[in-house]
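A single protein chain has been omitted from the complex, and every remaining protein chain is retained in its original position.
Letters are used for the chains, namely A and B, taken in the order the chains are written, and counting of residues starts over at 1 for each.
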Amino acid sequence: MPLVRISLLKGKSKAHIRAIADGVHKALVEAYDVPADDRFQLIQQHEPEEFIYDADYLGIHRTDDLVIIQVTAGNWRETATKQAFYKAVADNLSENPGLRTEDVFISLLSVQRDDWSFGKGVASYVKEPAPV
Amino acid sequence: MPLVRISLLKGKSKAHIRAIADGVHKALVEAYDVPADDRFQLIQQHEPEEFIYDADYLGIHRTDDLVIIQVTAGNWRETATKQAFYKAVADNLSENPGLRTEDVFISLLSVQRDDWSFGKGVASYVKEPAPV
Partner (left out) sequence: MPLVRISLLKGKSKAHIRAIADGVHKALVEAYDVPADDRFQLIQQHEPEEFIYDADYLGIHRTDDLVIIQVTAGNWRETATKQAFYKAVADNLSENPGLRTEDVFISLLSVQRDDWSFGKGVASYVKEPAPV
């Protein structure tokens, strides 16, 4: 169910990008109660003038390796679950592709069960059939 | 009011892309109570490494024709209205450009009336004037 948007500066290798995508998905499975095959990720690579960030907000020093991740997911997660997810993403991306955890920015968007259609024109998570 | 983001793999014709955009908008008008001239759509074409999807989640078989549609719209729609909208999008894109309905993924983001400015610096759907 999550729809994941990952934004970063252009110029990284395909392996680097894949490692980020894999690490974010692994964190969703490990810490956010997402099935392993529930994976939908959109990646955007930006020119420098298209990717603007503050290098020190909240005393966290960021570099051009910054990854901005926005996850649309179900709104039934508790704060503790979100915290575990943030840690899992940072841990995974630190391990591979070796990002500094300061360069991992995450924003969550929460939605309801009836906000998803995974195909075939139906609300995949709604039990009641569509009215005729 | 809806702001529509449509993501797909690069390599499709302009006519194919236009048919998708038209079909999504037609579904909004037909099934989601959106005025015909309330149309704002952003389309993103991705390289293969930027567009990651599971080919079988929920037993729905997807192909590289997959279209991922994220619609930001008002939060006053009922589940039945969302269901009718999903069906309308799938039906329309099946008809033109001829997508398989398994290749139509939709995610909704719901917002309030005061979350929109369509221009001129005002909250277009708020009746009360801005405080001075």
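Simple rule for what comes next: a contact is a pair of C-beta atoms (placed from the backbone, for glycine too) under 8 Å apart; a residue touches a chain by one contact, two chains touch by 3 or more.
Values in this document were obtained by computation on a predicted structure and should not be read as measured data.
The omitted chain makes contact with chain A at the following residues, 7, 44, 46, 49-54, 56-58, 60, 62, 68, 70, 79-80, 82-84, 86-91, 101-110.
Mapped onto chain B, contacts with the missing chain fall at residues 3, 14, 17-18, 21, 35, 37-45, 72, 109, 111-112, 114-124, 126, 128, 130-131.
Quick note on the criterion: only the chains that are shown with their structure count from here on.
Separating the CA-averaged centres of chain A and chain B is a span of 20 Å.
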